[in-house]
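Just one protein chain is left out here, and the rest sit where they should.
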Amino acid sequence: MPDLLNEIVHKYNYWLYIILMMIGLYAMISKNNLIKKLVGMNIFQTAIILFFISIGYKEDATIPIIVSGHGGDAAHQAIQAANYINPLPHVLMLTAIVVSVATLGVALALVVMIYQRYQTLEEDEIRMRVKQL
Amino acid sequence: MTAVLADYRGYDTMFETVVIFAAGLACILLLRTYIQRTRGREYRHIPTGIIIHIQDPNKAPKGLREFELIDNIWVPHDLIIKTVCRILIPFIQIFSLYVVMHGDFSPGGGFQGGVIFGASLILLAISFDLRTALQLVSEKTLGMLCALGVVIYSGIGCLCIMLSGNFLDYGTLSQILPVDPNHIRALGMLGVEIGVGITVMAVMVVLYINIASEGRHHQGL
Partner (left out) sequence: MNANYPALIVLSPLLAAFLVAALDWVDRRWCYPVALIGLGGAVYSSGHLFFQVMRSGTIAYQLGGWPPPMGIELRIDFLNVLLLILVSLVALVNMVASKKSIHQEMPIKEGTFCTIYLLFVTGLLGVLVTGDLFNLYVLLEITSLASYALLAMGNPDRAPLASLNYVYLGVIGASFYLLGVGYLYIMTGSLNMLDVASLLPQISGSTAVSVAFIFCLVGVWIKMGLFPLHTWLPNAYSYAPVAANRVIAPLMTKVMVYVMIRLMLTVFGFHYVFEQLDVQNWIVGLGSVAIIAGALMALAQTDLKKMLAYIIVCEIGYMVGGAWVGNVQGMVGAVLHIINDGLMTFALFLVLGNIVYVQGKTKISELDGIFASMPWTMAGFVLAGLSIIGVPPTCGFFSKWYLLLGGIQAGAWFFVIALVFSSLISAILVFRVVETAFFSSAQEVHGHHGGHAGHVAILQEAPITMLASLGIVGIGLIAVGIWSGSIVQQVILPFVQQGMS
């Protein structure tokens, strides 16, 4: 039992992201309103993005911008890589955020199309009207 | 960090910009309709504030100069909003240009600057009127700007191919620009960030206009 508690406390960031992901997945599956499902989808993607960002963190490290000096001289000094957090996950996640925003935009356009046709956003009502077609 | 984004993984960033471009185009494809609204329009008499509703979309009130066309969700008392926004929007745009240019040295870059610029145009559309915003930046301008940004990005890459390098190898650009090969990478990155900023700006505004007006471009939020 103390071992399990140890596990949870030391890796709390992983547990947090998994809980967020499951919340998003739950919203996508069980909510009836189309917009709530989209919100769930966004939570799901955001949880994965947060997970990625957290893996780049090093203890007592700062943001990856060389502050002392500017221009040519700073670039010629050797820097200690351990002092700066890993920028690669951040960069990858910039791309992932943009992709998730673009997907959200297209999904919203689809929801607007559905609303124009069926005048409702509740999925069970839409199913009923589709059956009546 | 922009160095990693635009140089080591410049190919990824180009496709990220293409994703944004695709989202904007997809919005236009899905939502844009050219069917005119048939509900009629509302006009407001400026001296007295009376609102009239004309059923026939082809007719206009006599003495049109005293009337202004309003949306059917128009609310009065927006003089403060209009004045403040009119003053603020140019400063927001200058700030966004600053953010684009300073991506190499401080948090910023093409995406962030483009979003801020796009937000300033959306602010114009919200505070004034969708039609006013569309008169200032027409749909055709926005469409061309969307394409222009990504063409700048891939154009720089193709230029590198034509100068006998690999795709997006900024070092080869020093053959045409009189800068030393180390500095040329920073300039190449600046070029692609500008391209990214243009596309992001145009697509933000396109997405807002099409979703808010359900494709009809007659009125917004």
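Annotations for the structure displayed:
Going by the order they are written in, the chains are A and B; count residues from 1 in each one.
In the analysis below, a residue touches a chain if its C-beta (ideal position, glycine included) is under 8 Å from a C-beta of that chain, and two chains touch if they have at least 3 such contacts.
Since the structure is predicted, the reported quantities are computational estimates derived from the model, not experimental observations.
Only one residue in the set B:Ala60, B:Ile94 or B:Met144 touches the chain that does not appear here, and it is B:Met144.
Residues of chain B in contact with the chain left out of this view: 7-12, 15-16, 18-19, 21-23, 25-26, 28-30, 32, 34, 140, 143-144, 146-148, 150-151, 154, 157-158, 161, 165-171.
Touching residues on chain A toward the chain that is not drawn are 25, 28, 34, 37, 41, 44-45, 48, 51-52, 55, 89, 92, 95-96, 99, 102-103, 106-107, 110-111, 113-114, 117, 126, 130, 133.
One rule holds for everything that comes next: only the chains that are shown with their structure count from here on.
Between the CA-based centres of chain A and chain B the separation comes to 25 Å, rounded to the whole angstrom. On the chain B side of its complex with chain A, the touching residues are 1, 4-5, 9, 12-13, 16, 19-20, 22-24, 26-27, 30-31, 105-106, 111, 207, 210-211, 214-215.
Interface residues of chain A, counted against chain B in their complex, comprise 64-65, 70, 87-88, 90-92, 94-95, 98-99, 101-103, 105-106, 108-110, 112-113, 116.
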